[in-house]
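The other protein chains are all here in position, but one chain of the complex has been omitted.
And then chain A:
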């Protein structure tokens, strides 16, 4: 049973991380890039209206950071629960 519990805890840690990543993913793309883009456009980042920047540049940079962050956090979760590859 111990291994079963361990597997369960591993999976819920994984899902917890997934939720965090997906929330950020949603906020920068659909949130800042689409739903609130108009409101954000009244702010500027250099010569970029902010909503436009998120839609055409910013969300992509955040996506990259998100994947690498996710990969490194997953590596930690793997090791914590002894689930890493040999």
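Details
Rule of thumb we're sticking to: a residue touches a chain if its C-beta (ideal position, glycine included) is under 8 Å from a C-beta of that chain, and two chains touch if they have at least 3 such contacts; residues count from 1.
Here, contacts and distances are computed from a predicted model.
Only one of "Putative OB-fold protein", "Quinol oxidase polypeptide I", "Cation acetate symporter" or "PTS transporter subunit IIB" fits the UniProt record of the hidden chain, and that name is "Cation acetate symporter".
Although one chain is not shown, part of chain A still touches it, namely residues 7, 10-11, 14, 18, 21-22, 25, 29-30, 33-35, 37-38, 41, 45-49, 52-53, 55-57, 59-61, 63-64, 66-68, 70-71, 74-75, 78, 82-86.
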